[in-house]
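A single protein chain has been removed from this complex, and every other one stays in its place.
The block that comes next holds chain A.
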Amino acid sequence: MYLYLYDSFLNNKKFSNTLARIETRLTDLGIGGKICRISPLRNIKELILDEIRNGVKTVVVVGDDKTLNQIVNVVAKYDITVGLIPIGPDNRIAQTLGIPEGQKACDVLAARIIEKIDLGKINETYFLSGIQISSSQITIECENQYRIKPQQENSQIAIYNLRPIFATDLNYFNPKDGFLEVFIQPFTNGFLKIFKKDEERSIIPFKKLVVKSQKSISVITDGQKVLKTPVKIEVVPKKLKLIVGKSRMF
């Protein structure tokens, strides 16, 4: 049984045609189901839990990265398969998962290639793609064995589970390998940016780490949740069942 969760931005009239085509295609493929619309007044957690109690086994998110990230924390705790129909410009996760936009995503859903992928966990919050650390003034303690200290004040520091779009050429960030990756790259300006960018980056796989800092620093998960240091980050292997496309990047 399928539950389709429509994000609130899809209430905009410009999406009505797209939604109509998607609904027709889903019916044609015989995978139609209950449609629920997310709104700020509705508690997503309660909504999904009610439907799980009613026998829903597959939750399909219709929306963008933000919509998917919102439900990851709820469904991770249950034996539920998650699907995605990407609509809108902010759909980087869908690209990584090999899911085309709009109507074509229905065929991916019908094909039902299911991958059990790793999730990251920061304190008690799950995340799917990654987290961003807002300052370089930190110490990262990995596996209680070694410490990583960024040497340049102005660096991009992130922790990834899914492969980010800028790193399509890299053989890293596989959400099935049982590791998360620390990514550190100094910000370079001007012409040097083209040449120096790749030389200076650091990519370190890990299973568990703690981010510490002297002053409290913001850590932003992909679900837009902001936490303050110190934070404990770990990988939870094979935690989420996702319907993926053939052209997935892992």
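Here is the rule we go by: contacts are C-beta pairs under 8 Å (C-beta built on N, C-alpha and C of every residue); 3 or more make two chains touch, one makes a residue touch a chain; residues count from 1.
Note that in this section contacts and distances are computed from a predicted model.
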item	value
Protein name (UniProt record) of the chain left out of view, among "ABC transporter permease", "Cell shape determination protein CcmA", "Probable sugar-binding periplasmic protein" or "NADH-quinone oxidoreductase subunit H"	"Cell shape determination protein CcmA"
Given A:G33, A:G102, A:P205 or A:P237, the one touching the chain that is not displayed	A:P205
Residue of A:N17, A:N171 or A:S216 in touch with the missing chain, whole complex considered	A:N171
Of A:R112, A:K149 or A:K232, the one touching the omitted chain in the full complex	A:K149
Interface with the unshown chain - residue positions in chain A	143, 145-152, 155, 170-172, 184-186, 199-205
